[in-house]
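The next block holds one structure in the form of structure tokens; read it before the comments.
Only a part of the assembly is drawn; its chains keep their places, and the rest are absent.
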Amino acid sequence: MSTDPADGTAPEDIRLDLQRSTRRGYPEAVLCDAKTPDQVARVARTWRESGDPGPVLFTRIGEGVAALVQHELPDAHHDPLARVVAWPAEPPAPQGGRVLVLAAGTSDLPVAQEALVTARHLGRDTRLVVDVGVAGLHRLLDRLEELRDPAVRAIVVAAGMDGALPSVVAGLVGVPVVAVPTSVGYGASFGGVAALLTMLNSCAPGVAVVNIDNGYGAGHLAAQISAPGSQPAS
Amino acid sequence: MSTDPADGTAPEDIRLDLQRSTRRGYPEAVLCDAKTPDQVARVARTWRESGDPGPVLFTRIGEGVAALVQHELPDAHHDPLARVVAWPAEPPAPQGGRVLVLAAGTSDLPVAQEALVTARHLGRDTRLVVDVGVAGLHRLLDRLEELRDPAVRAIVVAAGMDGALPSVVAGLVGVPVVAVPTSVGYGASFGGVAALLTMLNSCAPGVAVVNIDNGYGAGHLAAQISAPGSQPAS
Amino acid sequence: MSTDPADGTAPEDIRLDLQRSTRRGYPEAVLCDAKTPDQVARVARTWRESGDPGPVLFTRIGEGVAALVQHELPDAHHDPLARVVAWPAEPPAPQGGRVLVLAAGTSDLPVAQEALVTARHLGRDTRLVVDVGVAGLHRLLDRLEELRDPAVRAIVVAAGMDGALPSVVAGLVGVPVVAVPTSVGYGASFGGVAALLTMLNSCAPGVAVVNIDNGYGAGHLAAQISAPGSQPAS
């Protein structure tokens, strides 16, 4: 819509894609950290006021803004570790294959959890495995059975620093590995770039890379990979 | 194995992973452009001399080296556009979902074809669509039915320059999009880095990124995504 | 002027280009975020004290400094979203072609608005369109008529993340597209660099790129492109 500059922040400047769930088969998501708290709250209000708009995820949301959203959508679920607010609170009943989520270290947990919450609210069965970095290989090898469980259809691996875990995991399993580099590290990790490059150059095939710290994207992609059947008719 | 430096190039310096097909459920692949012609030929010979070693792909292979491989494995298939030699020549009967491969422009065709040949020899039904770049959107929109065909389970998109096509495609379909940036372009395309970054920052979820010009990896990942059932028991 | 180091911050250290409006045909602009509040206030005061100095824009100005400027130039207009203070408050009557401003997402709105305010105060008719990112192509295609309106002479497109929108728009229209990458995004968006590279590598011709977050520059360039006639005599 065309907006007069004098009221550029009027409600009309946000055009929601309420039918996205129907069109693509997945819920809408609102990336919060590049919006003002007021903009996010208005999205939540619009959602509430729409009749049956489909589910929605608010991602990269801080404590304060999450409270604003829950004020508008009181029955939403807030996962502070994942920095996600999901509405409705209850995820749909799981369908399709399982999404296994690995965090190389404790510091990678927030991104891993964002992936897990996303996949769960997109309708997948999920499991989380933590602290299986390649510096102590036995910890990973102890979980081989879980990794190769026939119920698993996609594995998300969140890793920072050297980002080496996805290469190793992809060499051990037959399902796709969704690799999400995290910004964990310092110096020449360059905010996750080192891990990103490691993953793009994986010597094992079967590694799908997403953006640094993009737990939402990783969970979404894993949910699509492990979807029960064919794509929805448009 | 331990090798005396005086004969560091002895045949023993290549250790084939002949059982990889059994272990991971996918054929072995030999990346040729970082090996000497002699090393590649020895791999082919070893393959021939092994009893029932499973299928193999030789990727990023030039005309001359391909001839050497076909000398060792006469019944292999050479696709010069894709720069791939496949053995056996005949791909397995297709199983699972279809892999649709898009090339944004004619110049992206070699990478797209490498993805297609790979997916085909990993046992998938494949289709190719060319010249659907975002500068002429109607060309893409004309193919919407093909993109949304329920038989399609994964879409590979090869694009250089601005690399914008995967974002647009992912917004139109429900299946995962495997985005492979190509080094097509000049100046600030930085050999495919611009397209790579575009894809990593896709504003539409559902985009799985692989390395620049990595048609093999894209086809392999797409074949895994569209695999018929659960992962093989190890 | 030569300044004694002991009083390096004396008023004389700012040399205004009061005749710039006459010389180039466009108002002077003061980039505020690299200046101290005191320096900005002194510029405003000098402007007030000059006889008929022509219009001026204060860009990238925060709330506090804007108040200082309005104290000196009480009849100035402050647009907090665009972070611009314009003097005089009233833009000139529109001349030349229309400048259409597109924001790919809500988060790109501040940069888009800065472009719009600039073009308006340089004497153009302006319109704003928000939330037309390529992930939901129908939103853009719904606005085709507006994009192709013969009154439009230049289109500004503000986009972050994948920065793909200018390529798509340039393929749909005949007028120049001024692409302004925004720093919206995270991880491998590198503060707008990913979007910048996408725009520089646009597969559609007709894309004029300006610096990241440079809404002022985009609006200025669009205003020049859509100027009524020839350049002013010097």
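The first chain written gets the first letter, and so on, giving A, B and C; residue counts start at 1 in each chain.
The rule is simple: contacts are C-beta pairs under 8 Å (C-beta built on N, C-alpha and C of every residue); 3 or more make two chains touch, one makes a residue touch a chain.
These numbers come from a predicted model, not from an experiment.
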With 3 chains placed, the number the full structure-file assembly comprises: 8
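What we mean here is this: only the chains that are shown with their structure count from here on.
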Common touching chains of subunit B and subunit A: C
Size of the rotation, in steps of 5 degrees, that lays the CA trace of subunit A over subunit C: 90
Self-contact between copies subunit B and subunit C, residue sets same or different by half: same
Chain centre separation (subunit A, subunit B; CA means) in Å: 27
Centre distance in Å when subunit A and subunit C are each reduced to the mean of their C-alpha atoms: 35
Chain centre separation (subunit B, subunit C; CA means) in Å: 45
Subunit A residues counted as touching two or more neighbouring chains: 196, 211
In the complex, subunit B residues that touch subunit C: 104-105, 133-137, 161-164, 167-168, 170-172, 185, 187-190, 193-195, 197-204
Subunit B residues touching subunit A - in the complex, by the definition given at the top: 24-26, 29, 97, 144, 148, 150-153, 171-176, 178, 196, 200-201, 205-211, 216-217, 220-221, 224-225, 227, 230-234
Contact footprint of subunit C on subunit A as seen in their complex: 1-3, 5-6, 8-9, 13-15, 17, 20, 31, 33-35, 39, 60, 181, 183, 191-193, 196, 211-214
